[in-house]
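Here the complex is missing one protein chain, while the rest keep their positions.
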């Protein structure tokens, strides 16, 4: 990996739309930087690369990036991306989604994209809440967490999105955090290179809501949280209470949808 | 388990609506019988029991059964059931769904119901196709299978619904087949007794479409297929190519949604 | 199981104990799918022109309940109290 | 890494090799979140009234890149060719 | 500090008034999915409902939200969900289910600028036609639209009562302005709030037919699950017994009854306010936030000698066609200001049937009408 | 067996004609979710598309189906999906996206009886208003409705061409009758089929603004992803550069342009057939399957001395208001038969504006009009 | 002139195909206008099956058969359902071994369609073509040339001859039966 050099990254891959609408300290900016860093590493041609997002703070990322970009409807980014990819297979298609976008309203598209194994890469900006609408609980909100709709502590269990994607059939499943920037970037690189559907969970933050309501006002505290709770994946996935594994959690080979379709259906 | 005694079952639990609309030999009737057999074993009071279904051949079952019954919209049975249960917790709520209903259009509700752990029991009549609309491929259709929309053989991989439900958080996950009638009935009994969300996959058939197009014209052949391909779950889930495990595949304890909500949120 | 044992808590002697079930076929509900005929290990049934079962050899029945269990249309009932 | 080695295939001697980066802060994009200040292991920055970084002790910088990496707003850039 | 405020006088945000009204009228079940500018309803409900022993649940999307409240209604609850345009679009399929299966429930749609994500934080009145026609097939629906915080309160009470009395889904179409502003509301005494309850079966369970109706209002009594009545509910056409039918006659009768049910409730559903209408030559027909600018404009016009009047519609659907026809008979001119490109104006034109010219004023782009815009049109000759 | 059939004459089922037309006009991408009575379109597409090198994919539901075809269109495909009422309801949110982002695509809605699951195998015309107003917010949409298998073919070709020419989503509202019956169609010579293609950017990538338009028809040129143009597509209000804006003026201009775009195409979109209209006193205005019974009735009425005529609408939206107004001017009476409880009749009344009385004939419950029913109304005085 | 016929029986008897062949005979070879339709729905599965064909010289406005001039019934159920809808002076053609027909205003022709198909043509599935042949013999709704051309067009590879011979059996059976009736 080369040095960050934010200015060069911005010049090469961003539209003149900065600053972002994100709140001070929101890690969505860091995750986006890691993503673009990966794009540079991959040396993707922006003209042959399409970034697709849903609706949410995280999903606003596409507006800043100088590629073919689509800001779709809430939860539907993967479904749009499916059409974009199938109608023009030579495109590299990367999907940016929030945890709410990808796993609340968009949960069905997530599991079906995982199952179908079309060559897409999904990066979920996971901050455990619906930032855009004001910090309500999400399917990723931890039990006991305080949100604007669970002021006494959340009663549900969260999804483990990686486990879910894998069970649904995803052939590449990885997790990192904004804090583990280099690793995150590397995992995205590998995800894009992987032939088939790649799922990357990027632990992000929401200082304004999730942070403030749970004693982590600042973006820096959120980074510290990530550092302290993430543990490298050891091949078993078993981690101490409250911790979570990061790394490539699953990798397997399965026929890519378009390849099979072209050979077996069109080629028939 | 007592003897079947179909006539008694019908008299006690069915509406005077037979015969069903199901095609000759369709195993949906057998699965329904196993379900009602379980209801008898559980001695459920029809007045305190609500059966909820979506749309599909399988989902027509509710119309025949003399309970509180709701035939909802396609894919949404679990979401309707969630409201029915939450607004009146003393009801026993059982959801009947097809594989298309539960895992195609309804996949999101499936994973969220699994995660939330509200005390519902879902029985999926799994015949690997959309019977009602004429036998198109479903998320459960096996690779290579012929359907009315994959005449040259299906190119996608199917969901393993049990794996998916478990990964999403279901605390009781079981599979049986129409052929393994007694076991199926027993697994439903246990599912209903289990506190929390219970997922039961009942392998059924569609002789008219899936069967006919894949060399299994008759209902009897489908039963033979089930006998030959199902293997008792050995605790690992590893089975020979083409076979599938049956039995209780996963069982765990987690707080039931309503109980926690009543204690921690209302009780606060 | 022995005939003298109690079953379901009721005295089994008060009911008619049989070694053969009374097989009832509801021809209105029967759709002629042939499952009963196929699953019967004893060839008790043959098929009529519509594929519906005809009880051809009732005496061979071993009361295994398969026909009752697998008929998808609730069209077969085995009545009686099993002897064993 | 040695200074004489080639890097990126280009002759490193043609570029200006530094042992300190040039830290550029884009105050228009900076939102004053304080991350750079918090993550800097060397206390290079202090905060101004808006919480935005002021380069207080440039000489202490060890070019660890954390500030550049973690600034969510692309507001910090470390320019120059690393010496090592 | 000897001052004391009247005990039931409150400064409430619009969405807050809606929540308080829902609680006051007996709502104890809420299922929803957050969306701007409705999210305050969810947030307040999540806090207020458990205090009243009720349940708040956030579903995975709007489809399951309306599904869950239909379920809640079947279990006897008076349920609520709230959303905005994108979520309302997703609710359409199940809204049709509720209409056909005659499920009492209330949906709040806090309108923002559409279509699609549009402008999420700015007001509009763009969902008026959708509220009537958004789902496939003929279906009855009641749509109320408040223009003040006080009305948001009272129409929420009305919405639940209408839903229960008529077994019909009721939509409250508010908008970002009335949802987010705060106004003074004098809360009614709890004892004075009408609490309608869906008609209950008068027959024993064996005789109960969930869609048989003997009363003049054509509303069939509705048992709840768990009450001892066994019945079937379906989104297929069904007879009085609730079971599916493909019989054209039964089907035709049942869908016609659903519409006739609302026709017979026409008086109940005629919710209008009149301002200076007695001798008005130029009549503004308006609703929701636009009606506020209209009221101001009408008063200014009067000051300038123009006989202007305002007919404010608080129930948009069923549309008060007879009333509008009558207005068209008397008025020289009708003005319809809408924060859309012309929606309800179609119904006004249809009802006016050429009796008076109808002029549309449109305002889009996320801005409210200012009174001057309407005044200008009133003063034109 | 010396007989030979004309080479391009075929007996086609309605849904089959739709598929053949789509292929002929260049559709190479289909994403859908099966539903009666549209499933034949999916089934045939799954076989025919790969033969033409195209792609068929079954999505997990209708929401993702329309999302996928929007995506396909962005990659340059001319995409199709087909559904029926329940699925069409689910598509509404993304249909609004397509309207706002100006995505060419075609949706077939084979109407069955609604609301909700309704009667899945029986025909209706109950989704006419939904097709216009089903999604939230003001939005433009084009809706075509065939009454014969031959029209199903030709209107499918038109649908793709209109979608491409105007960058607008086009809905084909057919119904169970026309979808499932077989009629003789003389397929056009492939060379004679008009193949419209969305306007392409004339400027180099650096200068391209995806929503800037200089042409009179107000349709902005549309690049496809992968063509070398970098641009942003969003369901938020956006300026000419495609980026989100909250500026009321820009927002207002852009939504008005979308509507103005269709206004300017009014001639293109005026698709009507006239039968015996020249001297007609009593005019039937009908569309889809109902128009067939109407044609029969009009001819019978003529035989009985009544000057009846038929105005058949093949494009329902934009509604040909000017044409209907003109008819109302001349006719003594207008009859509108609909297989619903009265939908398009509202527009007819509005356009007629009292110039001629408008009478609605309704038929619900899953049955077609029989000619006698319309004839009876024609003969009434 | 508008002429309507209906073919009704159970699924698997090939009546929809027969309807299509008839429609193609009229539309592709006789140059007529034609509408063919059938019933869809849950009932169509395995159960009842029905195909209607309307043939006319001019455009066919109303696309549904109301009172067919000829009805072919190949199951008792189909007869029960449609037997009374045939025109008073119309033709009621039925499989004499599957259906029992009561006296009525229509002319009735009971032919052993399925038996002849099985025993004489050699394949039971050709009963539908025998029925078509008989229907055309009795009604002349399409020309025989057209019928045969249409049947040949739709016949699966290698089955043209057997289908044509079935059709011709139909002509003969119906011809003989007509003489009895007349």
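Assorted remarks:
We just call them A, B, C, D, E, F and G in the order they show up, numbering each chain from 1.
Please note the rule applied: contacts are C-beta pairs under 8 Å (C-beta built on N, C-alpha and C of every residue); 3 or more make two chains touch, one makes a residue touch a chain.
A quick note: this is a predicted structure, and the numbers were derived from the prediction, not measured.
Although one chain is not drawn, the whole complex shows that of E:6, E:53 or E:204 it is E:6 that touches it.
Of the options A:4, A:23 or A:187, the residue whose C-beta touches the omitted chain is A:23. From the set D:31, D:52 or D:66, the residue in touch with the chain omitted from the display is D:31, counting the whole complex.
Considering E:183, E:260 or E:326, the position touching the chain not shown turns out to be E:183 (whole complex). For the chain missing from the display, the contacting residue among E:17, E:82 or E:120 is E:120, taking the whole complex into account.
Contact residues of chain E toward the unshown chain are 1-6, 9-11, 36-37, 120-122, 176-178, 180-184, 289, 292-293, 295-296, 299, 368, 370-371.
Everything below uses one rule, namely that only the chains that are shown with their structure count from here on.
Steps from chain A to chain C, minimised over paths through touching chains, total 2. At the far end from chain A, in terms of centres built from Cα atoms, lies G. At the far end from chain B, in terms of centres built from Cα atoms, lies D. Two chain pairs, A-F and F-G, are weighed by contacting C-beta pairs, with A-F ahead.
The geometric centre of chain B is 43 Å away from that of chain G, both derived from CA atoms. In terms of their C-alpha centroids, the spacing between chain D and chain G amounts to 87 Å. Distance between chain B and chain D, defined via averaged C-alpha coordinates, is recorded as 59 Å.
Shared contact sites, meaning residues of chain C that touch two or more other chains, fall at 31. Within chain B, contacts with two or more other chains are made by residues 23-24, 55, 71, 73, 105, 107-108, 112, 139, 261, 265, 268.
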